[in-house]
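What you see is the complex with one protein chain gone and the rest in place.
Letters A, B and C mark the chains in the order given here, with residues in each chain numbered from 1 onward.
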Amino acid sequence: MISFKNDYSEGAHPAILRSLMETNLIQTDGYGDDPYTAEAVALLKRHIGREDVDIHLLPGGTQTNLTALAAFMRPHEAAIAAHTGHILVHETGAIEATGHKVLAANCEDGKLTPALIQAVVDAHTDEHMVKPRLVYISNSTEIGSIYLKHELAAISACCRRNGLLLYLDGARLGSALCAAENDLTLHEISRLVDAFYIGATKNGALLGEALVICREALQADFRYHMKQKGALLAKGRLLGLQFKTLFADELYFDLARHANAMAAVLGDAIRQAGYRFLTASPTNQLFPIFPNQVVEQLEKEFAFYRWESVDENHTAVRLVTSWATSDSAVAAFAAALPKRAQ
Amino acid sequence: MISFKNDYSEGAHPAILRSLMETNLIQTDGYGDDPYTAEAVALLKRHIGREDVDIHLLPGGTQTNLTALAAFMRPHEAAIAAHTGHILVHETGAIEATGHKVLAANCEDGKLTPALIQAVVDAHTDEHMVKPRLVYISNSTEIGSIYLKHELAAISACCRRNGLLLYLDGARLGSALCAAENDLTLHEISRLVDAFYIGATKNGALLGEALVICREALQADFRYHMKQKGALLAKGRLLGLQFKTLFADELYFDLARHANAMAAVLGDAIRQAGYRFLTASPTNQLFPIFPNQVVEQLEKEFAFYRWESVDENHTAVRLVTSWATSDSAVAAFAAALPKRAQ
Amino acid sequence: MISFKNDYSEGAHPAILRSLMETNLIQTDGYGDDPYTAEAVALLKRHIGREDVDIHLLPGGTQTNLTALAAFMRPHEAAIAAHTGHILVHETGAIEATGHKVLAANCEDGKLTPALIQAVVDAHTDEHMVKPRLVYISNSTEIGSIYLKHELAAISACCRRNGLLLYLDGARLGSALCAAENDLTLHEISRLVDAFYIGATKNGALLGEALVICREALQADFRYHMKQKGALLAKGRLLGLQFKTLFADELYFDLARHANAMAAVLGDAIRQAGYRFLTASPTNQLFPIFPNQVVEQLEKEFAFYRWESVDENHTAVRLVTSWATSDSAVAAFAAALPKRAQ
Partner (left out) sequence: MISFKNDYSEGAHPAILRSLMETNLIQTDGYGDDPYTAEAVALLKRHIGREDVDIHLLPGGTQTNLTALAAFMRPHEAAIAAHTGHILVHETGAIEATGHKVLAANCEDGKLTPALIQAVVDAHTDEHMVKPRLVYISNSTEIGSIYLKHELAAISACCRRNGLLLYLDGARLGSALCAAENDLTLHEISRLVDAFYIGATKNGALLGEALVICREALQADFRYHMKQKGALLAKGRLLGLQFKTLFADELYFDLARHANAMAAVLGDAIRQAGYRFLTASPTNQLFPIFPNQVVEQLEKEFAFYRWESVDENHTAVRLVTSWATSDSAVAAFAAALPKRAQ
C-alpha cells in the first residue's frame, strides 16, 4: 500500500545515511560539541546570511516548541496561536505542561493576521488574565497555506508594537520557501521573527530541527533549557551530520521542491478529476474533498488521513507528499481516482 | 587523540546502520506505530521473559527519566536518589521542572540501601513536607558500581513496605548485566522494580532507551506523556530498528561485554602501573587516581574527564570504554602511563 | 459613592467579627487543626447531609480551583470549561501554571450542557491531544445564571459516561441555592459532582471557601496539595470560625437570600424603567443594558463594572448586590436611573 499519510513515512535521504556511514567510527565529543554540529551551524548561518543568530539542533518539533517557549516566557505570559496551530491542538498540552496558556485565534486559512492578534491582545486588560507575550505561527501552516512577505512583515510590526515575541514553527519551512508563490527568504524571516526553526524531520532527515534564535535577549543559557527538557542528545553528531548534509549545498531545498512538485502533480490530477479542496495549498499537503464512497475505495490502495467530515456524504482527506514520493506513486493515485460524478 | 571521555563518542554499531540502509525506503506509519518498533518490543519482551510489561522507545535518558517520573507521581510526591544520582545532579533540574523534588541520600559507592531509603522516608512525617513516593537507582551507577541480586531484592522489599515505586535507570544496564560479578537477569529486574529502562545510546545505538513499565497501574496513557514531553519521535522506526537489531540476538550484550572487557584490560594496566582507584568498578567506567602531572601528560594524547580533586597533588579521572573501544586504544593508554613513582 | 462593583466590597458580617473577638486569645493549634475548624467541618457535613465527604477550608477561589484541579488531574489531562468560565479567563492562567490545559466550550448563558461537553470529548481522539478529564462548572455562573436539578443531573450522567470528573465552583453557591427558581440542595449537589466548593468570601466572610471532596478516590493526601500551593493558613482558625458562624444556623443562606432580594428589587426597578438585560439572572449579579450616556451619568454616583459594549450606543454593565447591600442603596440607584427614552 502506498502511503500519503505524512512526510515522515520513509527513513532519510541516502546522502544522510552515507554521511553517517562515512563518519561512524570517528570519535567526537557529545551533546552537540562535535565538529559536524559546528559545521552545520556555520552552514545554516551562511544560508541565513547572519552570524549574530544562535542556532541549536533539537530532535523534534514538539520538543523544540516546548523548549523554546518555556525558555522565552515568564510564568504569567501566554502564547497566541491560530485555532489550528500545532501547539494548540496536536502537542498534548506540551506548552501548558510548562505552565503557559495558549490563546486561540479563529482563522480560516491557518494563518494569523495583525487584526486577529490585536483582538487577543486587546481582550487581555489586566492582571486577572494572562499577559499575551508570544505569537506562534507555522509556515507552511498546518493546512498547507504559506505566509507572503507582506503578511509576515505586518505580523512582525504588530508584534513589535505590542511587545510580543514572534516565533515561527518551520516544521515544513522547506516546503513553504519552495512554494511557487513564496517571496520570503531565510534571511528575511530571521529579520522579521524573534526565533524560528528549520524543520528537517519532515524534509529528509531521520530527525532534527534547527532552532534559530534571532533576538539576542533570548539567546542566553539556551543549552540549559535544552538539557532540562531532554533535548540535548548525547550523540549530537547525529543532528549535526544531517544538517551539514542538507545545507552543504541546496539539498534541503531540492528535497522540498520535489515534494511540492509531486503535490502539484497530484493536485492537478485531483482537480482534473473534478474535485475541489478544503483549502488552497501551494505546499506538500493537499486537502481534497471526496464523496465518502470514493474515500473508502481509495483507502483500499492508499494510506492517508481523513481530515474532517464536510457534510453527510463528503469527507476532506489529507494527502502529503515528501522528498521520497515517486512519480509512480502519484500516477497510481491519479489512476485510481474515479472522475467526479456530475 | 584517542577519547575515553564517554561511551557515546562514536556513531552506531555497523549492524544498526545496515538495518537503516536496508529499510530506508520502506514506508511505515509514524510515532512508533511501525512494524520495526513492534518487532523490537516483541524481542525485548522475549529477552525479559514477560508479556505483561509495557515497553516504549524514547530518544534519550534525561527524556526518559523526566517523562516517566512526571507520569508516575502526583504533584506532592518526591523521588529519592543517591546524592550522586543522575537526576539529582546532571539533568539540569529536569525532574524539578516537572514539579517534583528529588531527595538526596548520601552514599559512598553510588548505591542506595534500604537503610538509606528508610531514613529519608522516616524524616518525612507530615503534609508540611513532600511525600517520598519513588526510589530512583541507576545500574550500573554513575560511578560504575552495580547492584547484586540480594541488594536489589532488599531495596525492592523496602519500597513495597513503604509504598514506594522503584525505578531503575539503565543508561548503562548492558554493562551492569555483563559485569563479571553480576547475578541479575532482565527478568529478575522486571520482577523487583516497577519500571526501568534499557539504555542503548551508551551501548551501540545512535540514540534510544527502552522504557519497561512493569507495574500495570503505571501503564495507562503513557504515550500521552511521551507526546507531551516531546519524546514521541515522528520517525519512531529509527528507534524500533535499532532495538530490533540489538535484541534480535545477543548483540546488545556482546557490545556491553566488549566494553567491560576493554575496561578490565585498561584497569589491570593502571593497577599494575601502581595506581589505585576512587571507586571499585566492574563495569565500563574507571576512576583511577593519578598525580596531577601524570594527568596533564596523559591529556596531551587522550581525552577524558577530570572527575574530582582527591588532594592537592592528585586527581581522580574518569575513563570510559565502549562497544567501539579498540585493543590498540587501550594499549596506547597503557603504554603512555608512567609507572607510579615509589 | 455607592458601589455595586462586587459582593466583596465590605468587611465581614458582624457575627463573624464577633466570633473573632470572643475567641481571640484562646490558644489553638495551627494549620486547621483547631476546634473551630473541626466544628465548621462538622456543621458543613450536617448541612450537606453526608459524613463521607472530605472538607477543607481554603483562603480564596482561585487558590481553591488551582489546588483542587492540580491535585485531581494527571499531567496529560485537561479541564473543560464554558468559554466564560472563571478558570479559563479570569485566573491569569492559574490552572495552566500547574500544567493543565483548559478546553473552552462556547455557550450562550454561561452554562455547559452534555452536548457541549460531548463535543469536546469527541474532538480529542488520541495521544497527540490532551485527554479531557474534568468538567468545570460554576453555580451561579459568571453571568448570574444557575443550574437546575435536571441540568446538573444530565451533566453528571454525561461525565460518568465519559470518565470525567465533575467539579463545581461555588464562589456564589449561596446565591444560586437561594434563587427563586433553584431546585437543588447541597446534598443533591454532593451526589452529582465529584467535588465542589461553598464560597464564603462573596457571601459575608472576610475570606474562605469550603472545598467538599465527594469522591473518595480524590480525598487522599489533599492537605499536602494545600500546603504545597500555599493554601494552608497558619491561623486556620480564621477560616474555621467564619464557617462555624455562617453554618451554625442558616446565616449563610440568610445572607444569600438578602443579596438576591436586593438584586430582585434592583432588577425590577431597571425593568420598570424600560431597560432590558444581557442575560437573565435570578441571582445577585445583574447585567442591564443602558445607553452610554446613562452609564456615564450613573457612574457619577455609583461604582460598577462596564461588562461589554453591546452596540455603538449601548453598554451592558454589571451590578452586584451582597449580604451588605442596603435598601437605601438600591433605592438610590432606582431613583437615579432615568426612564428609558421611547
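Assorted remarks:
Definition applied: a residue touches a chain if its C-beta (ideal position, glycine included) is under 8 Å from a C-beta of that chain, and two chains touch if they have at least 3 such contacts.
The shown structure was predicted, so the numbers you read here are calculated from the model rather than taken from an experiment.
Within the full complex, the residue among B:34, B:54 or B:91 touching the omitted chain is B:91.
Contact with the omitted chain, checked across C:166, C:233 or C:246, is made by C:233.
Interface residues of chain B facing the missing partner chain: 75-76, 78, 89-93, 96-102, 104, 127-130.
Residues of chain C that touch the chain left out of view are 2-3, 5-6, 8-12, 14, 17, 20-21, 23-30, 59-64, 66-67, 91-94, 97-98, 201-202, 206-207, 224, 227-235, 237-238, 303, 324.
By the touch criterion stated above, the residues of chain A touching the omitted chain are 31, 70-71, 74-76, 98-99, 127-128, 130-131, 221, 223-228, 232.
What we mean here is this: only the chains that are shown with their structure count from here on.
Central chain (C-alpha centroid nearest the global protein C-alpha centroid): A.
Averaging C-alpha coordinates per chain places the centre of chain A 33 Å away from that of chain B.
With centres set at the average Cα position, the gap from chain B to chain C is 50 Å.
Each of residues 75-76, 98-99, 127-128, 130 in chain C touches at least two other chains.
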